[in-house]
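The following block contains the structure, expressed as C-alpha cells.
Missing here: one protein chain of the complex. Every other protein chain is in place.
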Amino acid sequence: MRRAELVTAVILSLLSIYIMWKSGQSAWGDGWGESIRYIEGEGPGSGFWPFWLAVGMLGSCIWVIVNWVRKASPPSRSEERFLDNYGIMMLLKVGGGVTAFIGLIHFIGMYGAMTVFLIYYLAFLGRHNWLTTLSIAIGAPIVTFFFFDVAMRIVLPKGYLEPLFLPLYDIFL
Amino acid sequence: MAFSRRMLIAAGAAVIGMAGLMGTAQAWEPNKPIDFVIMAGKGGGADKMARLMQAIVEEESMSPKPLIPVNKAGGSGAEALVALNTAGDPDHTIMVTLNSFFTTPLRQPGLGVDIMEFAPVGRMAEDTFLLWVHKDEGISTFEEFIEEAKSRGDGWVMGGTGKNSEDNIITDFLNNNYDLSIKYIPYKGGGAVAKDLAGQQIDSSVNNPSEALGFYESGDLIPLVAFTDERLPMFPDVPTAKEKGADFSYYMQRAVVGAPGMSEDALAFYQGLFNNVYGSDKWQKYMSDKSLQGDKLDGDDLKNYWQTQRDRHEEILKASGAIK
Partner (left out) sequence: MDVLFLLLDGVIACLEPLNLMLIVIGVTVGLFIGAMPGLGSVNGVAILLPATFLVPPTSAMIFLAAIYYGAMYGGAISSITLGIPGASTAVATTFDGRPLALSGRANQALVTAAIASFVGGTFANLLFTGFAPPLASVALSFGPPEIFALMLLAFATFVGLGGDDIPKTIFSICFGLALAAVGFDVISGEPRLIFMDITGFMHGINFLVLAIGVYGIGEMLWTINSTRDDITMTGAEITVRNVMNAAKKSVGAWRGTAIGSGLGFFVGILPAAGATPGSLMAYGVTKMTAKNPEQYGKGSINGVAAPEAANNSASTGAMLPMVTLGIPGSPTTAVLLGGMVIWGLQPGPRLFTDQPDFVWPLVGSFYVSNFIAVLVNLAFIPLFLWMLKMPFTILAPVIFTLSVVGGYAATQDMHDVWLMLIFGLGAFLLRILDYPLAPAGLAIVLGPIAEPTLRQSLLLSDGDPMIFFDRPIAGPITIIALVLIFLPLFKLIFDRIRKKT
C-alpha cells in the first residue's frame, strides 16, 4: 500500500503537468501560454482556469507525497498489499471482462458483445447453470433492443451484425 | 473506429448485395434508421427546428425509417462536421446546419473539412436578425440607439450566442460602421440572451425573432432595426438597416446537408423528403410564425449559395481578425 500511494501520487502529478501543458495550447495556433493569461479588462483567457486547477492538482499531489514521507496518512503507513492475489485476479477477470465487452462492441455490436459478456460472467465467474445463464444472456439483449432501439429510438451500435438487424428494423421501426 | 465501421458497412452491403436485395430498379430507400445529426445542443433554435422536422416526417409517415436526432454541439459544430466527414454510412447520415457550417471550418482548418463536399439536401429557411432593446431604455428608434450607445462607449453591453458567431458578426458591423465601441458578451444560447435582456442584465441583443418573440409580445423588448433586405411581414414598422443607409443584411441558414460521399440515389431521396417537409402546412406555419424567410434551395443552387456564403464569411472573419 505504501508503495502504491507514492506511485499513484507521481502518476497523478504527471497527469496534472500534462493538463497544465495542454491548457496553454491554443486552438488558433497562438504561442504556448497565450490562452492562460489574465487579459486586462476582460478577465481570464480560455486556458486560465484549467491551468491553475491543474496547478492545484499538482500542489495536492506534492502534499500527498509530503504526507507520504512523514507517514501522515493511513495508506502511507499501511503494510497491507495494495491488491492481494484475489484482488489482482478479480481485476483481471472482471475488469478485463468489461474491457473486452466494450472492445467487442466495435466488432459484434452492443447486442453481440452483451451476450458474450453475460455468458462469460454468469457461467464462468458466477458458476450458474446453463439454464440461468442462457435465459439472462438471451433475454437481456431482447429487452434492451425493445427498450432502446424500438421504444426510446436510441439505436445502439450493431457492428458486423448489422445485416441481421435490417429485417427487425423493417418490422419494428 | 471509423475504419471498423466502414468495414462493417462494406461487409453488410456485400451480404445484402449477394442476397440480391440491392440493385433492383426500385428507387433508393433507407433500410435502417437515419442518423439525424444536429449541429447544436438540446433546446437551441437549431434543435427545435430539427425536432420539428423529425416530428413532421414521423406524423405524415414521409420516410420508411425514422430520423434519429443526435445532438453534436461540440466545438461550435466542429464535432458534428467531423462526425459527418467520417460517417461510416453516408447514405444514412444527414445533418441540420446553421452558419457555423461556414465559419467553423474557416476558423479550424485543422479539421480537414471541406463543406463543398457535403451533399446539398435542402435549405429549409433563412432565419432573420433584429436589434432589440429593453422598453425601459427609453429608446424607440435606431438613431436614438446609435446616440445612446455612442455616449456610453464600452458601457453599452450586447449579449449574443457564442464568440465570432452570427451575433458577434452583426455587433462588429455596428461597431465598425457607426463608430461605436459596444462590448460583446458571449452566451451559450439565444434563450439566455433574451432572458438577460428582459432582466436588463445587458443593454441590447440581436436575437432571432423566435428567441425574443415572447418578450416582444409582452412589450418588454422593442425591435429597432432588421438586418434583412426588406421589411419583415411580422414587423412592418421596423425599418431595415438598408433603409438606414447601411449596405448590410445578414441571415442564418437553416439547411439540411448529407454526409460527404452520399450516393446520388440517396441524395435524391432526401431532397424529395425535405421538399415534402418544406411543403407541409406545419412547416409553412412555423416559418410565418417565427418570421423565417428564404425559399427552398437544393442541389447546385444550394452549393452556389454555400460558395457565396463561405466567401462572405471568410471576408468578415478576416476583417475582424478572427482568421488570418
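For reference, chains read A and B in written order, and residue numbers begin at 1 within each chain.
Note that in this section contacts are C-beta pairs under 8 Å (C-beta built on N, C-alpha and C of every residue); 3 or more make two chains touch, one makes a residue touch a chain.
Computed from a predicted structure; not experimentally measured.
Touch with the chain omitted from the figure is made, among B:T141, B:S181 or B:S218, by B:S218.
In the full complex, chain B contacts the hidden chain through residues 1, 42-44, 47-48, 51-52, 54-55, 58-59, 69-70, 72-76, 78-79, 82-83, 107-108, 154, 157, 162-165, 183, 185-188, 191-192, 194-196, 198-199, 201-202, 210, 213-215, 217-218, 220, 282, 285-286, 289.
Considering the complete assembly, chain A touches the hidden chain via residues 1, 4-5, 8, 12, 19, 22-23, 26-28, 35, 38-47, 49-50, 53-54, 56-57, 59-61, 63-64, 67, 73-75, 82-83, 86-87, 90-91, 94-95, 97-99, 101-102, 105-106, 110, 114, 117-118, 121-122, 125-128, 132, 136, 140, 144, 147-148, 151-154, 156-157.
The criterion applied here is as follows: only the chains that are shown with their structure count from here on.
Across the interface of their complex, chain B is touched by residues 27-28, 106-107, 153-155, 158-160, 162-163, 165-166, 169-170, 173 of chain A. On the side of chain B, the complex with chain A involves touching residues 1, 4, 7-9, 11-12, 15-16, 31-33, 35, 65-66, 68, 107-108.
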